[in-house]
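Here it is, the structure, as structure tokens.
A protein chain is absent from this complex, but the other protein chains hold their places.
Presenting chain A:
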């Protein structure tokens, strides 16, 4: 499938270079392709040497891959970013208010703005969190919101990731790599720096420590060195100067969490956990989890430790809840949403389902609980047989699916085998909620490297780019 009309980040429909890319484009035009290829090879070698890799499951142990890095940056003008940032802050504020409401009074359900069964029967709704108070009433301290541009370049929110969003280390490493490969480019542009993210994250985590803890001990909790995002876990712990712990390093005594150190047990106050709810505590969730800490939930419910993000945050980032986020913004903040949702059909609704079934060849159908680009149908890219097979699954379990129009994602020039060619991209900025709601100017730009592909996930052959937000 090739989408004919899409927004090109660098050039307009007439092929003229957009003003914010002008200086870059002239630099690029003077750059021979061999030189670009050489720079890309240099980047790959550096990423390997630094070990900025991810482990691949099911292959020979020790197999590690790079996420492909593209050396052509994605550039966002200051005014566009200004709007985006305001919209993101607004959205994440509302999402946190929603989660808090759901686990307390449930006013939004009582007001009938969201069907109660949608929320309470959701697999991500955690009954154990009902009535539990958390520091500052904040649940999603770290949010990675996926944003795309479609049509003439309007921005849409595609997904709110409120569980354990990853990728921020690539945002930081990509910038470091670009500055190393092309130092002089940075004198042509005023690119807003992103490197204070780890400081901001630490400050955020400390600000949501349990009340009464004066000098909180923060840790990053990882499933271990073989997890695909391990590099990021180690990176963030190191950048913040805190311990990187595994479940086996911690234990709970008298509802207090401790870690085993060379000087005996040390108290832990805030756990930035990069592990799903289900694996946190074998006593409370999956009993076969060897990654968690027995008794952690009890300590958490007693308010003796902060988990970041909070247990049960996933209730707000589920694809079946997504269509209601604009309603949340109106309900809690009494504001109009700054950022738009992608129009979404909920297949559990009869009229939506029949529309979806009639237009399968044009729509993208996604599993409500799916992630990583698995279990979805991209209508225009599918064969008749694939659509037919999917139709049967959909009719059998409509409640498991939503559908959206196939968005003509914007594309950015990318250095691929055939030379420089446009490839579709998205953007994941990271929003931090603690004493204040803030974000560094930038995010992770993912790029679908295969020609025509709209799937940017690294598990599906996606790569990344440095993201330049320009200063005004």
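As a convention for this text, a residue touches a chain if its C-beta (ideal position, glycine included) is under 8 Å from a C-beta of that chain, and two chains touch if they have at least 3 such contacts; residues count from 1.
Definition applied: contacts and distances are computed from a predicted model.
The chain that is not shown carries the UniProt protein name "Alpha-E domain-containing protein", picked from "Biotin carboxyl carrier protein of acetyl-CoA carboxylase", "Response regulator", "Spore gernimation protein GerA" or "Alpha-E domain-containing protein".
Interface note for the absent chain: among A:181, A:237 or A:284, the touching residue is A:237. Among A:152, A:248 or A:354, the one in contact with the hidden chain is A:248.
Summary of contacts with the chain left out: across A:83, A:261 or A:354, the touching residue is A:261. Listed for chain A, the residues touching the missing chain in the whole complex are 48-51, 62, 224-225, 234-235, 237-238, 243-246, 248-249, 259-264.
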